[in-house]
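Removed from the display is one protein chain of the complex; every other protein chain stays in position.
Going in written order, the chains are labelled A, B and C, and every chain counts its residues from 1.
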């Protein structure tokens, strides 16, 4: 039985890790960390956990935690994990960091887009980018996992086969992404109040959203070249779900079958990536509550462009589910353990 | 491995049975019945099931079905199960009927409230009302289960300890219930369109809703007396969830502890009924996706009345979850098998 | 042209007063008060007002305000209006207070339910309860209006004819009310975040909600007797709208026509109260954005009770619309000026 500690267990992503691990037969949560709710019963913060979780919220003491657990999840704001981690801790426990602290290899790029100083740049090189379907083997051997962002996971997996096979002009990529509101976190802000979000849609962080360099870096690795793209996130009045609609110029005219073969080459055996049937568009309702990513594409002969689409649950494959998938890999467990629940609809 | 057939598998309740049984280790669905979608892939009707369910929808042939399966779920409109069932079928397979056909013992009351002739009144006596927490022992021995209505389950479980212990005037009961929209089914009706339901709340079926006599009958058994009550359902702009707010006159002045003792007497060991802490009100978000019913009460010394509250997921404990719980009981499996998933929030 | 100042113009009710007065041909807003946004452009707080309102938010200086305007609206938290008002101000400007400060005649009841000391009890007697359809003549002559609460308006108007005509047992009243989320205000609280409210319904303030004594007092005046009732508010995932479902015991058996006659007696000539056709239930979608209250009732011969229903837009007839209606009355303008817009659907 793997012992798990969660720092930031009272955010939406933290709570989702709790929910998933409750259905995981080889893991046990022994530390519910939450600076905001120290000494409070966990179920008082999340009423769904009444009579399921009896634990009390603990402070974020990573040193002590490392002595007690095998795996530490940090579901915390940017900068916290980097400020706490050290060699001693990493020698005792594996860390799966859901923040952006170790996602970007170039510390200058991180500091520029996030506007904070990186406190542990010495671990960036070692950290493995935890996009399981792409970095599976490196993840198995890692001590420190940089769990990908929600928009990022959806964006990369939607474009990956095209990038890898060199089918598109990498500098022509435009990603128009739409997210449910849980992606904005559980902080008390006027802009996230029910009446402000409901019955509206807006773009935000236009041209400045922090997931941009992360997507560029990872798609750059896939394509073997540097690139710049446009990424526009939108806030949608729903709890969960991310939909990515992406656009790119094809390098040459391609048939459906040719592009489909590229997707199948990388995703055919992937349990959690579903390449949909021809002409079926991904919808977030079909993945809600599950670890699936649904992807598909459509070729526009009129403009010689391709439209790619991807849908996932931002709290599962976009955060907690992928984190658990990473945990399974670094702990030598079956990769799908605890993650095979069907999507919940409606 | 128990073999299961579902008649009406493409309604919301039918699909929820599918979802739950996919996580059930002792049951296997071998027949996805759906008159509307015969020969269509099940995942083409419910995209969440892509790469999870590969089956094709079948016609509703109950005779043939009875030869192939151990348990038949009928998640169909009123009247269908009663029109198909016969001794031959019941001798081969257990039936769990999610419609109202066998819920009401007095066939005249059924025909009056439902406005249709009952086609198999000879099986009404034998049918067991499948409210597991109350009729557990009878269910274990049954061949034909009348799975309770969603409003009914929530209403009965909210009031049951008070009725059983004789604490309230049974003829003073008023039940004001609120339901998510999945309770209205998947039929294409203008009144259930997104724009008609969204941003609105209304009462409907006022004084005439069909769950009224079902609640009266069952609470009557609990109290040992006949009764009449008022039941008012409301449509709420959300997918899932039922909230019951009930009112009754106390027979005498009672303390919190006295009433709490009554609830604990019946529910203390019930896995799926959570009596909340003092002053905590049930909320549907805390039970969504799960088989839990959250109940609580508050005593009004000013008026000597009691307010009871209950919340459940209408598709789980209010339909499919309870049906699976019944299946577990009649098949001699652990009652909670396949039903222990934590509620999904947000 | 009547000059208007609004204290608390950046709450939801304050903004709705702005919206309504923009369509009012005899009123002009000259003071947009807002402690939280002093010196900020009003349209930066509410983007809908871009190029419509060019004003800057001002501090809440009621003394100065009284010199500049004819009517002051206070759309502020409980206690503020009472702490600011004085004879000098009242001698210069009329005040329409949307808080509860002057709604309850018995200052002890106010202090008990609201938990704060009343700073100007000397004006309570003079203040007129601004439920226009009932206190129209007194309002015309008033200097200080206590604008009714949203739940209260809906509850009182739903029951008023029954109380006035003595048709029901006043101590049997139960009011089960449901409100959209704008009623909770624009403060940044976790409980009002989109993901907390969406896909859920709950009761709150059970047996302790502050609108209870206000409803009791006003219905008591109508019935000519003191009474105690139960009032249970619920939070519904929608922006606007209040639905009241009320229950009471009939004093004697009554026909539809008899009760209908009572409603017609008081409401037949009321522009903003619509008594719906027989068997039509009020729905909040049909009043959204307008000053209408839709009411109806249904008699239960089985239990000799009556179910009454009322629907209004909590920000219009439940707050800003009623406030403007009061302004029209005290200023000698046509009562409906600026309030005749049709409900917005969908």
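Everything that follows uses one rule, which is that a contact is a pair of C-beta atoms (placed from the backbone, for glycine too) under 8 Å apart; a residue touches a chain by one contact, two chains touch by 3 or more.
Just so we're clear, the structure is a prediction, and the values are computed from it rather than from any experiment.
The residue from C:133, C:199 or C:214 that touches the chain not shown here is C:199.
Contact with the undisplayed chain is limited, among C:166, C:205 or C:289, to C:289. Touch with the chain that is not drawn comes from one residue among C:30, C:55, C:188 or C:341, which is C:341.
Note that of A:309, A:324 or A:339, the residue touching the chain absent from this view is A:309. Touch with the chain that is not drawn comes from one residue among A:171, A:255 or A:336, which is A:171.
Looking at subunit A, the residues touching the absent chain are 171, 174, 176, 178, 180, 195-196, 198-204, 206-207, 228-230, 232, 234, 236-241, 243, 245, 247, 281-285, 288, 298, 300, 302-303, 305, 307, 309, 311, 346. Although one chain is not shown, part of subunit C still touches it, namely residues 12, 15, 18-19, 22-23, 46-52, 182, 199, 239-240, 274, 276, 280, 283, 285-290, 294, 340-346. Within subunit B, the residues in touch with the undisplayed chain are 12, 181-182, 186, 188-190, 192-199, 237-239.
In this text, only the chains that are shown with their structure count from here on.
At the interface between subunit A and subunit B, two copies of one sequence, more than half of the residue numbers in use appear on both sides, so the contact is built from largely the same positions.
Spacing of subunit A relative to subunit C, judged by their CA centroids, is 46 angstrom. One simple way to say how far apart two chains are is to compare their mean CA positions; for subunit B and subunit C this gives 38 Å. For the pair subunit A and subunit B, the distance between mean C-alpha positions equals 37 Å.
Within subunit C, contacts with two or more other chains are made by residues 195-196, 198-199, 237-239.
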